[in-house]
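In what follows, a structure is listed as C-alpha coordinates, so that the remarks can point back to it.
A single protein chain has been omitted from the complex, and every remaining protein chain is retained in its original position.
So, chain A:
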Amino acid sequence: MFDQILQFLLTGVTVGATYALVALGFAIIYNASDVVNFAQGEFVMMGAMSAVALSAGDGGLPLLPSLALAVLITIGVGILLQRFAIAPAHGASVVTTIIITIGASIFLRGVALLLWGKDIFALPHFSGETPLHIGNATLLPQNLWVMGGAALMVIGVHLFFNHTTQGKAILACACNRTAASLVGINVGMMMLVAYGLSAFLGAMAGILVTPITFTSYDAGVMLGLKGFSAAILGGMGNPMGAVAGGLLLGLIESLAAGLISSGYKDAIGFVILLLVLFFRPSGLFGRASAERV
(Lines give C-alpha, C1' and ligand atoms only; values in the text may rest on other atoms or scores of the structure.)
Protein backbone atom coordinates (compact mmCIF):
# COMPACT_ATOMS: atom_id res chain seq x y z
CA MET A 1 0.00 0.00 0.00
CA PHE A 2 2.82 2.41 0.91
CA ASP A 3 4.49 1.71 -2.43
CA GLN A 4 1.24 2.51 -4.20
CA ILE A 5 0.78 5.81 -2.38
CA LEU A 6 4.38 6.75 -3.11
CA GLN A 7 3.79 6.05 -6.80
CA PHE A 8 0.58 8.12 -6.77
CA LEU A 9 2.49 11.02 -5.20
CA LEU A 10 5.32 10.80 -7.71
CA THR A 11 2.84 10.64 -10.58
CA GLY A 12 0.95 13.60 -9.14
CA VAL A 13 4.05 15.75 -8.82
CA THR A 14 5.23 15.01 -12.38
CA VAL A 15 1.84 15.67 -13.94
CA GLY A 16 1.48 18.67 -11.66
CA ALA A 17 4.81 20.13 -12.78
CA THR A 18 3.49 20.12 -16.36
CA TYR A 19 0.35 21.96 -15.34
CA ALA A 20 2.44 24.38 -13.27
CA LEU A 21 4.60 25.34 -16.25
CA VAL A 22 1.53 26.12 -18.33
CA ALA A 23 -0.13 27.96 -15.44
CA LEU A 24 2.94 30.15 -15.03
CA GLY A 25 2.49 31.50 -18.57
CA PHE A 26 -1.12 32.39 -17.82
CA ALA A 27 -0.06 34.21 -14.67
CA ILE A 28 2.49 36.42 -16.42
CA ILE A 29 0.22 37.85 -19.09
CA TYR A 30 -2.49 38.28 -16.49
CA ASN A 31 0.00 40.17 -14.34
CA ALA A 32 0.89 42.49 -17.16
CA SER A 33 -2.51 43.22 -18.64
CA ASP A 34 -5.32 41.58 -16.63
CA VAL A 35 -5.97 39.43 -19.71
CA VAL A 36 -6.28 35.65 -19.62
CA ASN A 37 -4.38 34.51 -22.71
CA PHE A 38 -6.23 31.46 -24.01
CA ALA A 39 -3.53 30.90 -26.60
CA GLN A 40 -1.14 29.82 -23.82
CA GLY A 41 -1.76 26.13 -24.55
CA GLU A 42 -0.94 26.82 -28.20
CA PHE A 43 2.44 28.30 -27.16
CA VAL A 44 3.14 24.93 -25.53
CA MET A 45 2.10 23.09 -28.69
CA MET A 46 4.09 25.47 -30.93
CA GLY A 47 7.26 24.92 -28.91
CA ALA A 48 6.86 21.16 -28.98
CA MET A 49 5.81 20.87 -32.63
CA SER A 50 8.53 23.13 -33.99
CA ALA A 51 11.13 21.21 -31.97
CA VAL A 52 9.81 17.99 -33.50
CA ALA A 53 9.82 19.48 -37.00
CA LEU A 54 13.34 20.87 -36.66
CA SER A 55 14.88 17.68 -35.29
CA ALA A 56 12.93 15.21 -37.46
CA GLY A 57 14.32 13.23 -40.32
CA ASP A 58 17.83 12.72 -41.60
CA GLY A 59 18.38 16.38 -42.44
CA GLY A 60 17.17 17.48 -39.00
CA LEU A 61 19.22 19.46 -36.52
CA PRO A 62 20.69 17.82 -33.41
CA LEU A 63 18.39 17.90 -30.37
CA LEU A 64 19.83 20.86 -28.48
CA PRO A 65 19.95 23.43 -31.33
CA SER A 66 16.46 22.42 -32.49
CA LEU A 67 15.10 22.89 -28.96
CA ALA A 68 16.73 26.31 -28.71
CA LEU A 69 15.44 27.32 -32.12
CA ALA A 70 11.94 26.05 -31.28
CA VAL A 71 11.89 28.25 -28.18
CA LEU A 72 12.98 31.26 -30.25
CA ILE A 73 10.30 30.56 -32.87
CA THR A 74 7.63 30.38 -30.17
CA ILE A 75 8.83 33.63 -28.59
CA GLY A 76 8.53 35.15 -32.06
CA VAL A 77 4.97 33.84 -32.35
CA GLY A 78 4.14 35.34 -28.94
CA ILE A 79 5.54 38.72 -29.90
CA LEU A 80 3.79 38.70 -33.28
CA LEU A 81 0.54 37.76 -31.59
CA GLN A 82 0.84 40.74 -29.25
CA ARG A 83 1.96 43.14 -31.98
CA PHE A 84 -0.56 42.24 -34.66
CA ALA A 85 -3.59 40.87 -32.80
CA ILE A 86 -3.63 42.31 -29.28
CA ALA A 87 -1.98 45.73 -29.74
CA PRO A 88 -4.28 46.90 -32.61
CA ALA A 89 -7.24 46.36 -30.25
CA HIS A 90 -5.73 49.10 -28.07
CA GLY A 91 -8.25 50.42 -25.62
CA ALA A 92 -10.60 47.49 -26.02
CA SER A 93 -12.04 45.97 -22.88
CA VAL A 94 -10.43 43.00 -21.17
CA VAL A 95 -13.22 40.72 -22.35
CA THR A 96 -12.65 41.74 -25.98
CA THR A 97 -8.94 41.02 -25.63
CA ILE A 98 -9.67 37.60 -24.13
CA ILE A 99 -11.91 36.82 -27.09
CA ILE A 100 -9.06 37.86 -29.40
CA THR A 101 -6.76 35.36 -27.66
CA ILE A 102 -9.34 32.61 -28.16
CA GLY A 103 -9.40 33.48 -31.85
CA ALA A 104 -5.62 33.46 -31.92
CA SER A 105 -5.55 29.99 -30.33
CA ILE A 106 -7.85 28.63 -33.06
CA PHE A 107 -5.71 30.33 -35.71
CA LEU A 108 -2.46 28.87 -34.31
CA ARG A 109 -4.00 25.39 -34.18
CA GLY A 110 -5.04 25.79 -37.80
CA VAL A 111 -1.55 26.87 -38.83
CA ALA A 112 -0.03 23.87 -37.03
CA LEU A 113 -2.55 21.57 -38.70
CA LEU A 114 -1.62 22.90 -42.15
CA LEU A 115 2.13 22.81 -41.49
CA TRP A 116 2.49 19.49 -39.72
CA GLY A 117 -0.71 17.52 -40.30
CA LYS A 118 -2.82 15.61 -37.81
CA ASP A 119 -0.26 13.07 -36.66
CA ILE A 120 1.01 12.53 -33.13
CA PHE A 121 4.73 13.19 -32.62
CA ALA A 122 7.32 12.46 -29.93
CA LEU A 123 10.70 13.89 -28.94
CA PRO A 124 13.54 11.71 -27.62
CA HIS A 125 14.07 11.65 -23.84
CA PHE A 126 16.89 14.02 -22.86
CA SER A 127 18.77 11.52 -20.73
CA GLY A 128 17.54 8.04 -21.49
CA GLU A 129 14.48 6.08 -20.45
CA THR A 130 15.87 3.88 -17.69
CA PRO A 131 13.44 4.35 -14.81
CA LEU A 132 14.77 5.52 -11.44
CA HIS A 133 13.56 3.48 -8.46
CA ILE A 134 12.49 4.98 -5.17
CA GLY A 135 11.44 2.02 -3.08
CA ASN A 136 9.03 0.17 -5.31
CA ALA A 137 7.91 3.33 -7.07
CA THR A 138 9.54 4.61 -10.24
CA LEU A 139 9.96 7.77 -12.21
CA LEU A 140 11.73 8.64 -15.45
CA PRO A 141 14.78 10.88 -15.75
CA GLN A 142 12.62 13.08 -17.96
CA ASN A 143 10.27 13.62 -15.00
CA LEU A 144 13.21 15.15 -13.15
CA TRP A 145 13.87 17.42 -16.15
CA VAL A 146 10.26 18.61 -16.02
CA MET A 147 10.35 19.24 -12.27
CA GLY A 148 13.79 20.83 -12.36
CA GLY A 149 12.85 23.00 -15.34
CA ALA A 150 9.66 24.08 -13.62
CA ALA A 151 11.52 24.95 -10.41
CA LEU A 152 14.17 26.97 -12.27
CA MET A 153 11.62 28.93 -14.24
CA VAL A 154 9.52 29.66 -11.17
CA ILE A 155 12.55 31.07 -9.38
CA GLY A 156 13.54 33.03 -12.49
CA VAL A 157 10.07 34.52 -12.88
CA HIS A 158 9.94 35.37 -9.18
CA LEU A 159 13.29 37.18 -9.33
CA PHE A 160 12.29 38.97 -12.55
CA PHE A 161 9.08 40.40 -11.15
CA ASN A 162 10.34 41.31 -7.71
CA HIS A 163 13.94 42.29 -8.22
CA THR A 164 14.31 43.90 -11.64
CA THR A 165 13.10 47.26 -12.90
CA GLN A 166 11.71 45.62 -16.06
CA GLY A 167 9.64 43.19 -14.03
CA LYS A 168 8.29 45.88 -11.78
CA ALA A 169 7.50 48.01 -14.83
CA ILE A 170 5.35 45.17 -16.21
CA LEU A 171 3.47 44.95 -12.92
CA ALA A 172 2.99 48.71 -13.01
CA CYS A 173 1.34 48.45 -16.44
CA ALA A 174 -1.27 46.13 -15.02
CA CYS A 175 -1.93 48.37 -12.03
CA ASN A 176 -2.49 51.50 -14.05
CA ARG A 177 -1.55 51.89 -17.68
CA THR A 178 -1.88 55.66 -17.77
CA ALA A 179 0.13 56.21 -14.62
CA ALA A 180 2.77 53.77 -15.85
CA SER A 181 3.25 55.63 -19.11
CA LEU A 182 3.29 58.97 -17.22
CA VAL A 183 6.29 57.85 -15.20
CA GLY A 184 8.08 56.94 -18.40
CA ILE A 185 7.35 53.24 -18.82
CA ASN A 186 7.01 52.17 -22.43
CA VAL A 187 3.74 50.28 -21.98
CA GLY A 188 3.71 48.83 -25.52
CA MET A 189 7.21 47.47 -25.06
CA MET A 190 6.32 45.94 -21.70
CA MET A 191 3.37 44.12 -23.26
CA LEU A 192 5.66 42.68 -25.92
CA VAL A 193 8.05 41.52 -23.20
CA ALA A 194 5.19 39.92 -21.26
CA TYR A 195 3.91 37.98 -24.29
CA GLY A 196 7.43 36.98 -25.28
CA LEU A 197 8.08 35.72 -21.76
CA SER A 198 4.87 33.68 -21.62
CA ALA A 199 5.61 32.23 -25.03
CA PHE A 200 9.08 31.33 -23.76
CA LEU A 201 7.60 29.55 -20.73
CA GLY A 202 5.04 27.79 -22.92
CA ALA A 203 7.70 26.61 -25.34
CA MET A 204 9.91 25.37 -22.48
CA ALA A 205 6.94 23.47 -21.05
CA GLY A 206 6.28 21.98 -24.48
CA ILE A 207 9.78 20.70 -25.12
CA LEU A 208 10.22 19.40 -21.56
CA VAL A 209 7.01 17.37 -21.44
CA THR A 210 6.77 16.15 -25.04
CA PRO A 211 9.16 13.20 -24.59
CA ILE A 212 6.66 11.85 -22.00
CA THR A 213 3.30 13.08 -23.22
CA PHE A 214 3.73 13.28 -27.04
CA THR A 215 2.31 16.21 -28.97
CA SER A 216 -0.03 16.97 -31.84
CA TYR A 217 -1.56 20.08 -33.40
CA ASP A 218 -4.39 20.02 -30.83
CA ALA A 219 -2.29 19.09 -27.78
CA GLY A 220 -2.54 22.67 -26.53
CA VAL A 221 -6.29 22.52 -25.87
CA MET A 222 -6.24 20.16 -22.90
CA LEU A 223 -2.92 21.46 -21.53
CA GLY A 224 -4.25 24.99 -21.78
CA LEU A 225 -7.42 24.03 -19.94
CA LYS A 226 -5.55 22.23 -17.17
CA GLY A 227 -3.00 25.03 -16.87
CA PHE A 228 -5.81 27.57 -16.68
CA SER A 229 -7.52 25.55 -13.93
CA ALA A 230 -4.23 25.38 -12.05
CA ALA A 231 -3.72 29.13 -12.37
CA ILE A 232 -7.25 29.78 -11.10
CA LEU A 233 -6.80 27.31 -8.26
CA GLY A 234 -3.59 28.96 -7.11
CA GLY A 235 -4.76 32.51 -7.67
CA MET A 236 -4.53 34.28 -11.01
CA GLY A 237 -1.67 36.74 -11.22
CA ASN A 238 0.44 35.13 -8.54
CA PRO A 239 3.20 33.09 -10.22
CA MET A 240 3.90 31.14 -7.01
CA GLY A 241 0.20 30.44 -6.63
CA ALA A 242 0.02 29.18 -10.21
CA VAL A 243 2.77 26.69 -9.53
CA ALA A 244 1.22 25.56 -6.25
CA GLY A 245 -2.12 25.21 -8.08
CA GLY A 246 -0.51 23.09 -10.77
CA LEU A 247 1.13 20.71 -8.33
CA LEU A 248 -2.04 20.51 -6.26
CA LEU A 249 -4.19 19.71 -9.31
CA GLY A 250 -1.73 17.01 -10.41
CA LEU A 251 -1.71 15.43 -6.94
CA ILE A 252 -5.51 15.56 -6.63
CA GLU A 253 -5.92 13.86 -9.99
CA SER A 254 -3.42 11.10 -9.33
CA LEU A 255 -4.63 10.38 -5.80
CA ALA A 256 -8.24 10.40 -7.00
CA ALA A 257 -7.35 8.01 -9.83
CA GLY A 258 -5.43 5.73 -7.49
CA LEU A 259 -7.57 5.75 -4.39
CA ILE A 260 -11.09 6.52 -5.58
CA SER A 261 -11.80 5.96 -9.26
CA SER A 262 -9.79 6.62 -12.40
CA GLY A 263 -13.03 7.35 -14.27
CA TYR A 264 -13.91 10.28 -12.02
CA LYS A 265 -10.48 11.79 -11.44
CA ASP A 266 -11.07 14.80 -13.71
CA ALA A 267 -14.49 15.36 -12.19
CA ILE A 268 -12.99 15.26 -8.69
CA GLY A 269 -10.35 17.77 -9.74
CA PHE A 270 -12.94 20.18 -11.09
CA VAL A 271 -15.24 19.78 -8.07
CA ILE A 272 -12.37 20.74 -5.77
CA LEU A 273 -11.61 23.69 -8.05
CA LEU A 274 -15.24 24.84 -7.79
CA LEU A 275 -15.22 24.47 -4.01
CA VAL A 276 -12.04 26.52 -3.73
CA LEU A 277 -13.51 29.26 -5.91
CA PHE A 278 -16.68 29.21 -3.84
CA PHE A 279 -14.86 29.84 -0.57
CA ARG A 280 -11.89 31.82 -1.92
CA PRO A 281 -12.92 33.48 -5.19
CA SER A 282 -9.42 34.84 -5.81
CA GLY A 283 -7.84 31.39 -5.51
CA LEU A 284 -5.76 29.80 -2.77
CA PHE A 285 -2.89 32.26 -2.92
CA GLY A 286 -4.47 35.15 -4.81
CA ARG A 287 -4.58 38.65 -3.45
CA ALA A 288 -8.11 39.87 -2.88
CA SER A 289 -9.32 41.51 -6.06
CA ALA A 290 -9.99 44.81 -4.27
CA GLU A 291 -6.26 45.39 -4.12
CA ARG A 292 -5.95 45.47 -7.89
CA VAL A 293 -7.24 48.95 -8.61
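By our rule, a contact is a pair of C-beta atoms (placed from the backbone, for glycine too) under 8 Å apart; a residue touches a chain by one contact, two chains touch by 3 or more; residues count from 1.
In the analysis below, contacts and distances are computed from a predicted model.
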Out of "ABC transporter substrate-binding protein", "Cation/acetate symporter ActP", "CoA-transferase" or "Spore germination protein KA", flag the one the UniProt entry gives for the chain missing from this complex. "ABC transporter substrate-binding protein"
Which one touches the absent chain: A:Thr11, A:Ser50 or A:Ser282? A:Thr11
Which listed residue (A:Leu81, A:Ala104, A:Ala137 or A:Leu273) would be found touching the missing chain in the intact complex? A:Ala137
Against the hidden chain, chain A presents residues 3-4, 7-8, 10-12, 14-15, 18, 118-120, 122, 129, 131, 137-140, 209, 212-214, 216, 218-219, 221-223, 254-255, 257-258, 262-263, 265-266
